[in-house]
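Below is one structure, written out as structure tokens, with a few remarks after it.
One chain of protein is taken out of this complex; the other chains stay put.
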Amino acid sequence: MLLCPVFLHRRRLTLSKASYFRRYWQLYALLSLPLIYFLIFRYGPMYGVQIAFKDFNLFKGIGGSEWIGFDAFREVFGMREFYSTLRNTFMLNFLDLIISFPAPIILAIMLYEIKSVWFKKISQTILYIPHFISWVIIGGIVYQLFGNQSGMVNGVLESMGLNTIPFLTEKNPWLITYLFTGVWQSAGWGTILYLAALTGINRELFEAAEVDGATRLKKIRYITLPSIKPTIVTLLILNLGKMVSIGFDRPYIIGNTAVREYSDVLSTFVYRIGLESGQYTLATVVGLFQAVVGLIFILGSNYISKKVTGNGIL
Amino acid sequence: MMSERTSNRIFDIVNIACVTLFVLFCLAPFLHVIAVSLSSNRAITSGEVTIFPIEVNWNAYIQVFTNNAMIRSLIFTIILTVATTVLCMLFTIAAAYPLTKSKLKGRMLFMYVIIITMFFSGGIIPEYLLIRDLHMIDSVWSLILPGLVSPFNLIILISFFNNIPPSLEESAEIDGSSHFRTLMSIVLPLSMPVMATLALFYAVGRWNGFQDSLMYINNPDLYPLQLKLFQMVQNNMVSELTQMEGASRTALTPESLKAATVIFATVPILLVYPWLQKYFVSGVMLGAVKG
């Protein structure tokens, strides 16, 4: 929107090596510090991935442990739990992508449409509070609200002579509870980035549209949404990269034994085999699998997005 | 057909009603935690407390505020958070700006180097060994340096920088401005909203983070506030292992004290956003482009 077509056409300069360096050395200098950071703190410990190919012994260390090739991969890919947790991870992430991903966009636009400055500021500040309440506490509150016998919501339903709903102990109601708590916890926080993007909209566009007699919804459709499209696309690609990884706390705490077959995900699986059973090798294999799939997803979605929308992260 | 005015009115009313409803949803649990922090333990454990305190008392807050270690931890965490945020922002900007230049040789390589770290990591043991070899165990640097640049935030910043009309930068370059000056005088001033957002992300990330301090910090004077909160909330949970403690189990932390600590550890960071909101001013970019 912002880009006037005239400016999109960059001047092409062919530069000799010396003048290229003269022109760009400042950029390399800027980049050097973060790069050193990445090399030391992110790539420095990267030799740890070889644990996946070793019979890791804590005391012999990573270097001293014996190579076992792909044995651990075979073991993991032969575990039934691996597939059920992978399936659940996909399912929960996919539902989140449909429900929880658009939620902050809608909420941000709703906030943007509010004219009263004080109301807007106060709502924003309150909306992002849930992000700061830890899952342990949220879990306690969810049980108080949605339990079958003791839950307040079911208490109200009962007193109105209605049937109680097993919000936490049956598959579909539980999925809704899971999604709802996710939206509730993250939608407000997620609006912040979109609100930052929305500040870039040229207000004159609205004035022009008003002269043309556009309705509010039309203005949202043709001005507001397109202006935050690059941000939406960026976040969507980053989200797709996380399709096979999932946080530990939310499924673990909102989940419970009655719905374990749906709430058991890769992160809880890794926790069980890695930390509690001390099988670091197997845990590393799962981590490596997630990394490879994640990388393929992010690069793939970036590629598609570039073709389709012209926006991407690379 | 209704008049444009009426439809506008209806839109506003529905919109405000929806937002208000969601706001109330978000507020209620927070009110619950506040209510718990002010209630008697009998009322809490009997499940009588909802969003209004019962048998009101301030003992929990008195206990939190008279605990020197708590106050010290708060101050330490504030300073740690400010320092981390400043350093993270400097490094993230330094990485993002060059990577918006499509003509920069090696740009794609650098991008891949960064994106790979979003997925692959060495794991907890090599990371610990690195921190030890750098002699950063029990040092604040172990809480700052390992998370200096978040690839996620970096990519967002790059995408926002990319939205700045190239014409602006190019005209500056034609005027003989160095890259460094273009960054300082054009790119950054135009990017205040996203910078404020990322600063908030880093600040909140540092404030809420404690996993690293679990590993790297043994000195109780350097415990961040969230670690103390975690201890209270988590260490009290009945697990398989605490079962084994049997008769030597220690008394549980009262719920009201936990809740008061939650409030104590949350309110400071909640105040950051309202303060940052002034950077979310519409039309900054517009003025610049037109000018």
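Letters A and B name the chains as they come in the text, with residue numbers starting at 1 for each one.
Assume a contact is a pair of C-beta atoms (placed from the backbone, for glycine too) under 8 Å apart; a residue touches a chain by one contact, two chains touch by 3 or more.
Keep this in mind: contacts and distances are computed from a predicted model.
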Report the protein name recorded by UniProt for the chain absent from the figure; options are "glycine dehydrogenase (aminomethyl-transferring)", "Chemotaxis protein CheW", "Extracellular solute-binding protein" or "GntR family transcriptional regulator". "Extracellular solute-binding protein"
Which residue among B:9, B:103 or B:132 touches the omitted chain? B:132
Can you tell me which of A:116, A:277 or A:309 touches the chain that was removed from the display? A:277
Sole residue of A:47, A:90 or A:143 that reaches the chain not shown, by the stated touch rule: A:143
Considering the whole complex, which of B:54, B:78 or B:134 touches the chain not shown? B:78
Taking the full complex into account, what residues of subunit B touch the chain not shown? 41-42, 45-47, 66-69, 71-72, 75-76, 78-79, 82, 124-125, 128-129, 132, 137, 214-215, 218-221, 227-228, 230-232, 234-235, 237-251, 253, 275, 278
Residues on subunit A that touch the omitted chain in the whole complex? 57-61, 80-81, 140, 143, 147-151, 158, 168-169, 256-258, 260-261, 264, 272-273, 275-279
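We adopt the following convention: only the chains that are shown with their structure count from here on.
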Centroid spacing, where centroids are CA-atom means, of subunit A and subunit B in whole angstrom: 15
Inside the complex, what are the residues of subunit B that reach subunit A? 4, 7-8, 11-12, 15-16, 18-20, 22-23, 25-27, 29-30, 32-33, 47, 50, 91-92, 94-95, 97-99, 101, 103-105, 108, 110-111, 113-123, 125-127, 129-130, 145-146, 148-149, 152, 155-156, 158-160, 162-163, 165-167, 170, 178-180, 183, 193-194, 196-197, 200, 204, 208, 229, 233-234, 237, 262, 266, 269-270, 273-274, 277, 280-286, 289
Residues of subunit A touching subunit B in their complex? 2-4, 6-8, 10-11, 20, 24, 26-28, 30-31, 33-35, 37-38, 40-49, 51, 62, 107, 110-111, 113-115, 119, 121-134, 136-138, 141, 144, 150, 152, 184, 187-188, 192-193, 195-204, 213, 215-217, 230-231, 234-235, 238, 241, 280, 284, 287-288, 290-292, 294-295, 298-299, 311, 313-314
